[in-house]
Each structure stands twice: as structure tokens, then as C-alpha cells.
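Below you'll find the structure, written out as C-alpha cells, and then a few comments.
Excluded from the complex is one protein chain; the other protein chains are retained at their positions.
Moving on to chain A:
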Amino acid sequence: MKCNEAITFIHEYMDGDLDAQGRMDLRQHLVDCAACRQRMDQYTRTTALIRSMPRSPVPDYLVDSVMQALPGTRKRQVWTR
């Protein structure tokens, strides 16, 4: 397997999209290729870092301000009167 093919396989593996044969072929390539091992490690660290980003605080008043901005009466109410 060439490295460019292995990189595609790495992406597919990370997305849970690689079949059993592909996983085996990739594993074999990674045993032999330090550069692709490093690449996979970098992707893994990148995605772990994104996932670990803290969430900014959501303003408390948001629900009220959304509700206040809604139009007063929905059309459907008119029909059912």
C-alpha cells in the first residue's frame, strides 16, 4: 500500500468507515511506515483537542428573549376558534 492510499484509509478508519480487509491492510502498512503512524497520531490528537474545547456559557435570558420575539398568535389558532 502506498502512503497516499494509507492516508485515505486512516481517514476512513477514523470515521468508522473502513471494512475489515481495509483495517488489516492499514494495520500492516502502519507497522512498516513510521511517517503514516505519525500522521495518524496527529489526526487522533487533533480530533481529541477539538472535542475537548470548552463550551462558552449560554446567556440565562436566552429562552425568555426567544419567546418574547415570537409573533403573538399563530394562524392555526384562528382556525380553531
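What we mean here is this: a residue touches a chain if its C-beta (ideal position, glycine included) is under 8 Å from a C-beta of that chain, and two chains touch if they have at least 3 such contacts; residues count from 1.
Quick note on the criterion: contacts and distances are computed from a predicted model.
The UniProt record for the undisplayed chain lists the protein name "RNA polymerase sigma factor", from the options "Septum site-determining protein MinD", "RNA polymerase sigma factor", "ABC transporter" or "Osmoprotectant uptake system permease". Among A:Ala20, A:Ala34 or A:Leu70, only A:Leu70 touches the chain left out of the display. Although one chain is hidden here, its contacts on chain A can still be listed: residues 8, 11-12, 14-15, 17, 39, 41-43, 45-47, 49-59, 62-63, 65-67, 69-71, 73-74, 76-77, 80.
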